[in-house]
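Removed from the display is one protein chain of the complex; every other protein chain stays in position.
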Amino acid sequence: MEAVSSRTITVEVNGVQYEREVEARRLLIHFIRDDLNLTGSHIGCDTGNCGACSVLIDGVLVKSCMMLAVQADGAKIETVEGLASDGELNGLQQAFSDHHALQCGYCTPGMLMSATALLRENASPSEEEIRKGIQGNICRCTGYVNIVEAIKAAAQ
Amino acid sequence: MTETTVTPERPLVVEEGESKAGFIGQNIPRKEDKRLVQGEGVFFDDVKRHEMGFVHFVRSPYAHARIKSVDVSKALELDGVYGTLTGDEVAILTDPFFELSTPPGANIKDYALAAGRVRHVGDPVAAVVARTRELARDATELVEVDYEPLPHVLDGEESLKDEVVLHEEAGSNTVWSGVFDWGDFDAAVEDADHVVRIERLHFDRFSSTPLECSGCLVEFNRGTGQWTIHGTHQMPGVGAIWMAPALRVGIDKLRFISQDIGGGFGNKITLHPQYTACCLLARKLNRPVQWTEWRTDQHTANTHGNERTFLDVTVPVKADGTMLGFSVRAIDDCGAFPRYEPLGCIIWAQVTPGCYRWRNVRVDFTQVCTNKSPVAPNRGYSRMQHLWLTERIVDIVAGELGLDPIEVRKKNYVKHEEFPYETPNGCVYDSGDYARCLDIALELIGYDSLEEKRQDAESRGKVFGIGIGSTLDSGTNNFGQSMILNPELQFSGNNEVATAKLDIFGEVVVTLGTVPQGQGHETTTAQVVADILGCTPDEINVRAGHDTYWNSNAGLSGTYASQFAVTGLGAVKGAADKLADEMKQLAAAVFGCGPDDIELVASQARIKGNPEAALPFMALGAILNANNAGLPPELDVTLNVRYVFRPQFEKPDLERKFGNLTLTYATQIHACAVEIDPETGVYEIVDYAAVDDCGNRIHPQIVEGQVHGATAQALGAATHEIFTYDEEGNLLTPNFYDYHVPHALDMPPMKTGYIESTSPFTPLGAKGMGEGGGAGIHAVCAALQNALGKKGEGPIVWRSCNPYEGVWDLLQKPEETRKLVSVETR
Amino acid sequence: MKVTGERQFEAPRATVWEVLNDPAQMAKTMPGVESFDIQDDRHWRAHVKIPLGLGGLRMSIDFEKMEEREPEFAKLHAKGNGVGAVLNMDTSFHLSEEGGGTKMNWEADVHLLGPVASMGQRVLQPIVNQQVAQVLGALDKQVQEAKAPGADAPTTSAQGS
Partner (left out) sequence: MLLREVEYARPASVQEALRLLGSHEGARALAGGQTLINVMKARAASPDVLVDLADIGELRGIELASDGTVTIGAMTTYTDIVDSAEARARPILGEVCKQIADVQVRNRGTVGGNVCSNDPTNHLPPLLVAVGATMTILGQGGERSVPASEFFLGVYMTAAGPGELLTKISVPPGKGDGFASVPIGRDGTCIVNVAASLDSGAPTLAIGCVDAVPVVLTPDSAAEETVRAAVRGANLDPPSDVHASADYRRHLAEVLALRAVAQAAGRT
């Protein structure tokens, strides 16, 4: 098929189907935040370094600022808004609060998605594995100390 | 790279005061967390309006150039573009923002967009508004700006020569200069056994780069002329003081709203130029406009921390290691526009002696403009730079005289029994025990097994070093210090506001004047109010964020300068006390007894000794709000109170530049262990301890979180974070691709300890804390110096930022830095 | 950033001088030239898309001849405007007859401004070297063509992408 400058895509985000026409140049993070109004995922940089935009695409942890929305056509996307079930926090979210693993909360959505991906793959990670798992998520408030503690606690 | 298998121990509890009843001092769950962990916070970029336009700025590629013409015609022709704004329009429609300094700084003209001349790469020249973010960016490429490049200056000392003048209307690059002279420095030099001289030290330019960049959504109401700004401004009180006169409107026309902010660290205080441009666009286009700043814009044009060079440092020292004082010439580089400056020229004087008892200090201070991004009060503002100077002096003096830097600290620290301690320029350190904190830090880092650690490192071909960083968080400014800079300024004291009400269904609602960006204000406020009203924090509804329309802010409201625990909670305590008193008066009127017979316990107002006679909060609220017939006429009770907290300050003596400039002084003593690979200069922080003393801790977890965060930012600034410019004036670290902030794997194992020296000057005995005074930078520099130098030999660590090549140069050419230091022994 | 070099041409100095001073022929030596208009013999503008492997960098460059001493020396100033990049370049060359051909000593002082400059600081030097090598290669062809007019000039293969 020929190259096009915009296209209708179908995505499932946190279990809900969406069909939208979107410009080829539209980044996936802008599509999630501006077009679908799911503003939980955030933008903290413009070079793919900070991880605040991390989401799961078909179970794989990615930075949604380095993907075009059209690339996600047909995918199942999980964002932070899908972690809790109608207001009931899951274990990881509760551990983040219990251990004061967030202050401003701006990196937290991306951090939770990275931790979710890590724990699905490795049920009891060591401290080094936890730090390696969130290496792609910059936090400027916490120095990562309590984030590592929270993930360790959620793993038990 | 050692595997970080050491898990940070739980904080070493040293002084477990009697466990206070009530919620203050407990780690209650944070009220902010529930929404934030579900991605349901509301940050400025989450706010949307129908038909809003997206703003994108056209920015200068030149460090210094005259603007000959700006042609927006092609941009306007692009389908989907709503409109534009240029510097000429701004110069017509607004007045320049008022300057804090005296001439020549006072004559600088600072507009929302560059008018006539651009002064740094990234300086906004014009703005375009369009239907989508992408279209706005496309349109900026169609705006044709004809620049006439001018010579530029990027170095502070060079700029002082005024060969290249940035602001013609000021006629000089000097923003402010003055000499501070306390005690008798010359006599001290006479009396000294040694005089140590340090030719040059340099505090590098960096910033705490909050993860959320700045931005706003601005709506204009044509009927009332009212602007509503959903944004990230940390000090709306001062922001409005800048913006209203520039826009030629009353201050009430500017309504600031924010709920959640993704970190600020002082970099969201000087947003008035960009916000004013957005206000003009919202009015001009009669549509809401939304500006989102991207990371590269934030680094190249928003704000940096102050860069400061220290020259000709002279330190008279007695034979026994007692330091008598110091003199220094300081040159502070504030970038292209002063804005919040020159406040930085006096703020350091809050901690003139640092943690030490020397009495004779002379500082010749000059602040200068350069063709670089403007500065803002970045975390540790101005005190960090000065405290780094005092700590470098202590380490270099100890090194040159062959003394143990730890013993020299203990000998010269202000003693525990000397508090409250008046500094040479009249500030009063409220309480503390620096030596004790140092001992705890040494214990946490296993100082007694120093030699084994050194040998173990050497066996792996590494050079080991341990360093101390002692620092202060001076909190709650007396803005009267600004008068020392410019006697005509009408700022002094400080204030913060809170309101509290009991409404019809008995719910307690509190509003603040502060602008939290992660410090947990809703939680600590609920703790204070719950303890006063005798209920639980869950029953206290603290409205999230800030809104001018709550009418709970004052001129100096905001969240900055480590002061919430004092000013914010001081206002909250005042409001809660007033509300409690009114609740007792109402209950007394209902029960027919005196207010003193009433106590507030278990969410009820009841008669002491007769618990059955109790009115639940709901009853009190209902009676006053909807069922008040029969209440005594003289009962003046509203259950809706507003309180303004004002710390007790005097205006300083402008002649002697003398007076109490800050209310409280929290202490942090850090110890850092490094291992250097001598073949490459690469080094790793292998162990770290931070001991904190900020008086009574309201929420220990939140205090520790601030210590962790401040340390991480300081370690970033000490190792890789630096804003370096090439000779064209291009910033070489314009985003996170080259500006390397610490990631999870970069952080060392961190151990924390604390003591609580109650403050005698604050309502809750707490001290403001959180900026951290750059303790991590001092500790890393000290550790590198300890590893590299031996008595009177080896290199001198003279810069605050030491990347691998910096350490490599120190190793390769020790004589280049050694010659910066000389010792005259009598 | 200063770049200098030397190049030997198997052609008489007059021919080399003629090529160097004919904007139309010089245009063919520049990588990714899309269009070219000559205002007068001292000013001309080129629209180029510099091939950068990951997609071109579009720029319009205004050339101005600053100095000229036929047939041995000329100095040019070039000012390029592109997205996220402003180029200021001063370039000059000396021609001297040597060994039956012509030796050209050239130098260029390249100033690049804007985000492309800071983002690309590690790759700027190698990219400039690559572009210079291509220009000199193309210049060699032009000179050979000019030397033997009418000879069926080899079709210049597409330079880079």
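Letters A, B and C mark the chains in the order given here, with residues in each chain numbered from 1 onward.
Operating definition for what follows: a residue touches a chain if its C-beta (ideal position, glycine included) is under 8 Å from a C-beta of that chain, and two chains touch if they have at least 3 such contacts.
The shown structure was predicted, so the numbers you read here are calculated from the model rather than taken from an experiment.
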Among the chains presented, those that the missing one touches: A, B, C
From B:720, B:751, B:767 or B:799, residue that would touch the chain that is not displayed: B:720
Contact residue for the chain not shown (choose from B:221, B:455, B:628 or B:680): B:680
Absent-chain interface as seen on chain A, which is shown: 1-5, 7, 23-25, 27, 30, 43, 46-48, 51, 54, 60-63, 65-68, 70-71, 114, 117-118, 132-133, 135-137
Touch residues of chain B, complete complex, unshown partner: 1, 56, 133-134, 136-138, 294, 296, 679-682, 719-720, 722, 724, 732-733, 737-738, 740, 742-743, 745-746, 803-805, 808
Positions on chain C contacted by the hidden chain, ascending: 52-58, 83-85, 115-116, 119-127, 129-130, 160-161
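FYI, only the chains that are shown with their structure count from here on.
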Chain B and chain C: spacing of chain centres that average the CA atoms, whole Å: 51
Per-residue multi-chain contacts in chain B, two or more chains: 296, 735, 737
In the complex, chain B residues that touch chain A: 3-5, 7-8, 27, 29-30, 32-43, 45-46, 48, 133-134, 208-213, 260-263, 265, 294-296, 517-520, 701-702, 704-705, 708-709, 711-713, 735-737, 741-745, 747, 750
Chain B-touching residues of chain A, taken from the complex the two chains share: 23, 25-26, 30, 33-34, 37-47, 49-50, 52, 79-81, 83-84, 87, 89, 93, 96-98, 100, 102-109, 112, 126-128, 130-132, 134-149, 152
Complex contacts: residues of chain B adjacent to chain C: 61-62, 121, 141, 149, 296, 300, 726, 728-735, 737-738
